[in-house]
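Excluded from the complex is one protein chain; the other protein chains are retained at their positions.
Chains here go by letter, A and B, matching the order in which they are written, and residues are numbered from 1 within each.
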Amino acid sequence: MTKQHAGPRTGPAPAHEKHVRASKQRAAYPYTLYLPAAVVYLVIFLVPTVMAFYFALTRWTLFDSTFVGLQNFRDFFAEQNLRIGFANTLFYAVVTSGLKVVLGLLLGVLLTSRLRLRGFLRSVVFFPVLVSTVAVGFTFSALLRPDTGLVNRALALVGIDGPDWLGDAGTALLSVALVDVWKGVGIATVIYIAGILSIPRDYYQAVAVDGGGAWHRFRHVTLPLSWPATYSVILLSFIGGLRSFDLIWTMTRGGPGFTSDTIASIIYKQYQAGFFGLSTAGNVILFVVVTAIVVPLNYFLGKRQAAL
Amino acid sequence: MRALKRFGADGIALLLATAIFLVPFSFMLLTAVKDRVQSADLDFAWPTSWPVVQNFVEVIEARDYVLLRAYVNSTILTVVSVALLVIFGAMAAFVLQRRAGKIGKMADFLVLSGLIIPPAIVPTIWLLQGLGLFKTLPGLILVEVAFNLSYAVLLFRAFIAAIPRELDEAAMIDGCSGLRLFFRVIFPLLRPVTITVILTSSVAVFNDFVNPLYFLPGDENATVQVTLYNFQSQYNTQWNLLFMDIVLITIPPLLLFVFFNRKIVAGMTAGAIKG
Partner (left out) sequence: MKTSHRVLGAAVAVLAMTALTSCGSGSEPATDGTVTLAFLVDNSQATVDTAKALTDAFMQANPTIKIETETRPGGSEGDNIIKTRLSTGDMSDVFWYNSGSLLQALNPAQTLVDLTGDPVLQHVQKDFLPVVTQAGKVYGVPSGTAMGGGILYNRKVYDKLGLKAPTTWAEFMANNDKIKAAGITPVISTFKDTWTSQLFVLGDFYNVQAAVPSFAQDYTANKAKFAATPAAKAGFDHLAEVHAKGHLNEGFGSAIADQGMKMLVEGKGAHYPMLSAQLPPLVATMPQAATDVGFFGIPGTDPAKHGATLWEPAGLYIPKTTEKLEAAKKFLAFVASPAAAEAVNKVVQPAGPYRIEGAKLPDNAIQVAKDLQAYVDKGATAPALEFVSPVKGPSLEQITVAVGSGLTPPAEGAAQYDKDVEKQAKQLGLAGW
């Protein structure tokens, strides 16, 4: 195993070094390393995607297609519950990714500490990730049932009359979002564990020498130096949240009525109805919306990363 | 005093974990061992009868032992896809992070697009048919690699950013560059994140049911998630068997995780850069 002595971390190269770097780069980081990934990605993902985007301009029944120009886009924007869908999508993405970052970090710190039960707890936290979405959906539908569900029975013990979590328009989306966090926080935690374990021990020793406490250690070492993990978790869970529909679909189907619909679930309904052109147009729109939010976010997060 | 404090923290953590993570799990187990009528209540009641063995046998024997074949298929699918994902993803992420430029920016955007755009199923089938890979395991493996690649690249790239460039330069002075630089110097340092990618994408591939359903149809080729459809339908669901199936396909990966837990963490720690 290679063990190198690393110097201090540096930011981007100063301008005068750039020319030298360019020629060196070609040898050190050849594009051939891209090749296997690029070929698979291009052939299996990009080509079909581009083909599909053409069908966004058609009425497509899978058997034949008629070119209709931008009609599908007009139809999609005329969709009756699109406004609710947009608001719900943002709400869902912010709630789920926010909670996953915070809880993932806390659990990551906890599970890399000297807790005696950490081995057991790691398995416990990761367990929901292994369970299929279908099972999660049914299990929580049972736990959240208004009459016999465990959640409301527990609330009744302290004198609270819990609502019909998934059947009530006011609580349905939030309930699904919390279940999503339950299911997904294991991934965020594992990423944070990797991030925290990648932090060189010396930094902690330095803090210990300075006499800093646990909070100091967290605030000045763990938090800033686990930034790669934070970056990944924010980006992955935010995009995941914006696109999410599978859990929503198994738990509420966007209901009751249309009250917990997100853009992705509206698109999925068009697809299920066999409106393939329309659903592809919806995907194009979702892509534009998500890109408009994520590219600046990625730029902003990337800048922080470079500044480290 | 300190010991007491730590003991208290352990206790609280254990209590919370039990409440939040083990209660749902116990629901699945309970439902899996109930009889058909009682399981339809979908509640937390104690089973009135215990047809554990009967449910177990019925799930294993369903559709001519499809579950066992599905296990073989899922294992091959997961192992090969994840191996390719890790190698392809890490290599691409390395160049992507180290070499900024027009191609890099373009690739960057494509990686993000891969996370954002849902795959187009029918054109992908046409393409696989053209390549003669439709309805074959290698075809499905390539699909899983392509669809999960962005995720792997993104994670790898973020962690490669934390590896100082001085390391590369030191290696280059030793005459090490390109493929050798990557596999000899960088890849070993990526162990924590590599293990993370292996863990999370194994789960993603193993738990995927949409892609096998479309790209590898048929009982002969079933993967484990598809077997859930044997017990669940639009009109009637055999809840006890469905949950027995869920338990059966969840427990082996969980046991693997528990079993390798120590090694996983050891691997992660061993890869950490010595500062």
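Rule of thumb we're sticking to: contacts are C-beta pairs under 8 Å (C-beta built on N, C-alpha and C of every residue); 3 or more make two chains touch, one makes a residue touch a chain.
What you see is a predicted model, and the numbers here were worked out from it, not measured in a lab.
Within the complete assembly, B:Tyr214 is the residue of B:Phe56, B:Tyr71 or B:Tyr214 that touches the hidden chain.
Among A:Gly167, A:Gly212 or A:Gly302, only A:Gly167 touches the chain that is left out of the view. Touch with the chain that is not drawn comes from one residue among B:Ile60, B:Ala100 or B:Val122, which is B:Val122.
Residue A:Leu144 is the one among A:Val95, A:Val109, A:Val124 or A:Leu144 that touches the chain missing from this view.
Along chain B, the points of touch with the absent chain fall at residues 36-37, 40-42, 63, 76, 79-80, 83-84, 86-87, 121-122, 125-126, 129, 134-138, 141, 183-184, 187-188, 213-214, 217-221, 229-230, 232-239.
As for the chain not pictured, it touches chain A at residues 59, 61-64, 66, 75, 80, 141, 144-147, 164-169, 252-259, 269-275, 277-278.
Methods note: only the chains that are shown with their structure count from here on.
Between chain A and chain B the centroid-to-centroid distance comes to 15 Å (mean Cα coordinates, whole Å). In the complex of the two chains, the chain A residues touching chain B come out as 1-10, 13, 24-25, 27-34, 36-38, 40-41, 43-49, 51-52, 55, 62, 110, 114-117, 119, 121-136, 138-143, 145, 148-150, 182, 187, 190-191, 193-195, 197-203, 225, 227-229, 231-232, 235-236, 239, 242-243, 264, 276, 280, 283, 286-287, 290-291, 294-295, 298, 305-306, 308. Chain B contributes residues 6, 9-10, 13-14, 17, 20-25, 27-28, 41-44, 84, 87-89, 91-92, 94-96, 98-99, 103, 107, 109-110, 112-120, 122-124, 126-128, 131, 142-143, 145-147, 149-151, 153-155, 158-159, 161-168, 170-172, 177-179, 181-182, 184-185, 188-189, 192-193, 195-196, 199-200, 203, 207, 209, 225, 228, 232, 239, 242-243, 246, 249-250, 253-254, 257-258, 261-262, 265, 268-275 to its touches with chain A in the complex.
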